[in-house]
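All remarks here apply to the structure that follows.
In this view, the complex is presented without one of its protein chains, the others remaining in place.
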Amino acid sequence: AKQKVVGVSNLWLGNDWNARANQTIIDYLEKKGCKVISTNAGGKTGQQKADVENFVSMKVDGIIIKGGEGDAFLDVSKKAWDANIPIVTVIMFLPYAVHNSVEDSWQGSTNLAVWLVNQMRGSGKYIGMDAAGWHTLEVRKRAYGEVLRWFPEIKMIGKWHEVNPADPVNNAYKITKATLRAHPDLKGVATTWGLPAVGAIKAIREMKKEKQVSIISIDQEAALLAQMHKPNCPATAVVGIEPIVQGTEAAKALWAAMEYKTVQEAKANLPALSVIGVSYVATKGVDEFKPKKIYKSVNACWDGNFSGTKLKKPW
Amino acid sequence: MQKQPITPKGIINNYGATFAFIIAIIFFSFASQGFFSGQNLQNILVQSTSLGICAFGLTFVLITGEIDLSYGGVIGLVGAVLAGMLKDGHSIGLVTVVCLAIGLGTGLLNAILIVVLNLPSFLASVAVMFICMGAERIYNQGVTTWIRDPSVLSIVQGSVGPVPLPVLYLFALFFICWFLQTQTKAGQYVRALGENISAVKEVGIRASLLKSGVFVFAGLIFAFAGYIEILRIGGAVMYAGSHLLLSVLAACFLGTATFKAGKANFPGTLIGAFFLYTLLSGFTALGMKFYLVPFAQGLILIISVAISSARRGKIEQVQF
Amino acid sequence: MNKSNSNAVSTPALANEPAEKASRKGNLHLIQYGIFIIFGLYYVIVTILRPGFLSLGNFYDIFIETSIISFVSFGEAIVIAAGGLDLSVGNMAGAAAMLTCHLMSNMGYDIWVSIVAGVAIGGLIGLGNGLMVTRLHMNSLIATLGTMFVLVGFLYGITGGVSVHIVPENFEYLGNGTFLNIPIPMYIMAVVFVLAYLFMEKTSYGRNITMIGGNIEACRLSGVNIKKLTLMTFVICGFLSTFSGILLAARQAVGNVDLGERFLLEGFIAAMLGTVIFNGKNIITGTLLGAIFLVSLLNGLTLLGAGPQWMYFAQGALLLVAIMANYYSKRSMLKLPGKK
């Protein structure tokens, strides 16, 4: 059979998670004998769209769109669909994709927020750091807010700060440090992605407030882990989506999709959506992240919850 | 009009990047099957539209001997307002007018700073860029806003017959700019202005009015480029302007090595814009590593401009 | 030495005009130093609202940050002085930082070897920029834009986008350590500042570099080696940019691919402030002040809890204020005709 060509379009490859996930996809598909072309749009949605368009007009056998905004690809993904090219998305949603592999940012973030509330004992000041315009980060931000809004005693200083994606560590460091000077009673830091947390930890260390401030963040960046590994790290909890799992999942789905004759067939047979669970790392107070149980049958669920009660099994 | 000795060396000097462009197309066509297809060439045209249009605005300004980097902010601001107002339910007609008005306004602001107050254009336009970025951020609150109305999207994503609309816009605007600059009085003065402003003043042409006009016109073009870019993407992503900042510069500079050695000109800019996307598409078609794309874009920019600068024989300085 | 025998010449001319010229000076200073007044006021206001602004700790923060951007800014200022512009400073800084981190943490080379390699690559790229400008007669704006694209490719090429976590602790010391309670970067900045100042103000090289910026042809015809000096400005700029990149990596203990990008605009703003603050004279001191202004402006805004939009507005306003101050002080000297 002819060698299959796969295009992987990355919105941005400038951090560990993206680089790692991209590499996982490449490795998986190459092992299957595909030729993989991966592109990096450097954070520019316009260019990412151009990359995908190029894949379509090259008539590749399958496309993975990793990162970015589904809405931007509506028309080009329709074209791919018409040309019978299956698309798998990673951490984004697209109606014309045969499979969307997304991360569980919402649950992870709400859990982190719970942890932060506990660390702050329900009151105090915190700051938020974010990067503007990224869909996945927006979800995380909202999930944080969904929890924190129930605690009027927990107050955000100013608005969400925007960290320059090109300079996340130092920028977050400056913001945290300056805020600590203006508000010495700061108790929490919430960031929506990994590298700002690195800067925040550094600032808190330098201000000797490790005991007072807690940090939550998503992304288990190597640099962040390294900071957490060092002694006297402020209480930190991070949630991570595992890049290898996410990448493998997406690559697997695409490989499966390419085995079908048509995209319709692929879509009919593949799950439309898969959610990759998150993993937690916390230096303190891990109890809030107890593993959740899955009941494989209804009976087991009944037994787990209602056995020994007066309730009668309805079936 | 042109009367310059035609020698092989002269041709290479004047049309270096044009040749490189043609060679690149031939190379990509033979080296990969996917490249030379109607679909792919059409893609390249469509992809270069907003970049090309924005670069026309910059080319106009470069011809006057100034520079205007404000598009780095204007495009984003226009996008934010466009998507935001549509979301609030305003009609596309009104929104279009507002977008163009923003271009007009920033163009005027540039004109006031650069022409009336006589500030150096490089710095003043960077300042305007910052101001627009701030305004953009205020307007969209740091959130990407999507445009859902298909009839609005079809302004850019649609086509007449086989021709995609953006391509029409690109060539129409190209023709307008080219005609204005080379075939009309005002265009002559704009070129003259860039060469020797006191000569223009001396014959009683209102040089400052003209220059202001160029900045305002460029502002309008930038706004139009933003409008196209955002409708092409389908939503106002954050800081869309700074995404285009360097590529637009690169397209204009490639253009200086394309037709008129060392001088900004519209056919050159058009080819410069195509060139950047041709490389992206060609390298993808060949399955090259992604980081080779900027690498090659940079090298080609350097080489073709080097060829056209070689005959200059002296060090060129930057004017602020 | 040919001294003409001037007694015989009975020159009458022009004796009348110079006497009056001295009176120009007065009002000029006020306009020119307007930026100092504005900043003075700004500092007072921030201090009233957020007393933490005026603490020794914050003072250090401002100075460490200043020292990190100062190297790029000095380099850029020197290039600008000779009539060039270097758009690749940010990527040179990034390339140096990533190369150093990569060699040191991933490949296990000695710290100093890695640093030297990082600095050398900056110098080399600078040399490349300089050669393009002096030998191929390219406009520096274009040449360095090209370099910038090439470097983006290079950066992703060597690292694949993965950030490098810095392993050796004593490398971090460069960015975070203190000596006699004063942060190390400030020492480095002080040394570089003094050297750059002496170079630009007290040596014939610096003198001629500024002269080239004024009129390159006149310099060439006066026997100034314009090629060598222009080349030198780009090499110095590349060389100094690497300091910023490597120190920033050391400071944040991680090297990420985009790390240098911020230096382009920040370095440019500081350098431009530097060339206008003292009216084109004494650019190194001016640049240092420019960097301090820029950093303290953003620091103050953060202390006030201002959102990102205000950061953008502030940078735009800072540029405008500086160039306007320069413009009005120049204009009061020239009284540009035709502008009624």
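To keep things simple, chains are lettered A, B and C as they appear, and every chain counts its residues starting from 1.
Here is the rule we go by: a residue touches a chain if its C-beta (ideal position, glycine included) is under 8 Å from a C-beta of that chain, and two chains touch if they have at least 3 such contacts.
Criterion: contacts and distances are computed from a predicted model.
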- Note on the structure: Complex minus one chain; that chain's UniProt name from "Molybdopterin synthase catalytic subunit", "Sugar ABC transporter ATP-binding protein", "2-oxoglutarate oxidoreductase subunit KorA" or "MoaD/ThiS family protein" is "Sugar ABC transporter ATP-binding protein"
- Message: Let's see if you follow the contact definition: name the visible chains touching the chain that is missing.
- Response: B, C
- Touching the hidden chain, out of B:I44, B:M85, B:C132 or B:A192, is B:A192
- Query: Among C:N58, C:S105 or C:T210, which one is in touch with the chain left out?
  - Reply: C:T210
- Interface residues of chain B (partner: the chain not displayed): 1, 3-4, 179, 183-185, 188-189, 191-192, 195-196, 198-206, 263
- Message: List every residue of chain C that touches the chain not included in the displayed model.
- Response: 1-6, 8-24, 202-205, 207-208, 210-211, 214-215, 217-225, 280, 332-335, 337-338, 340
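Just so it is clear, only the chains that are shown with their structure count from here on.
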- Spell out the chains that contact chain A while also contacting chain B. C
- Task: With chain centres taken as the means of their Cα atoms, state the distance from chain A to chain C in Å.
- Result: 38
- Query: Whole-Å distance, chain B centre to chain C centre, using C-alpha means?
  - Reply: 29
- Query: What positions in chain A touch 2 or more of the other chains?
  - Reply: 13, 40, 132, 162
- Message: Give the residues of chain B touching no fewer than two other chains, as numbers and ranges.
- Response: 137, 142, 290-291, 293
- The chain C residues in contact with chain B across the complex are 83-85, 132-134, 136-143, 145-157, 213, 216-217, 226-227, 230, 265, 268, 272, 307-313, 315-317, 319-320, 323-324, 327, 331, 336, 338-339
- Query: Where on chain A does chain C make contact in their complex?
  - Reply: 13-16, 18-20, 22-23, 40, 42, 132, 157-159, 161-162, 164-171, 173-175, 177-179, 181-182, 184, 195, 198-199, 202, 207, 221-223, 226-227
- Query: What part of chain B is in contact with chain C in the complex they form?
  - Reply: 113, 117-120, 123-124, 126-131, 133-135, 137-138, 142, 201, 246, 249-250, 253, 256, 289-299, 301-302, 305-306, 309-310, 312-318, 320
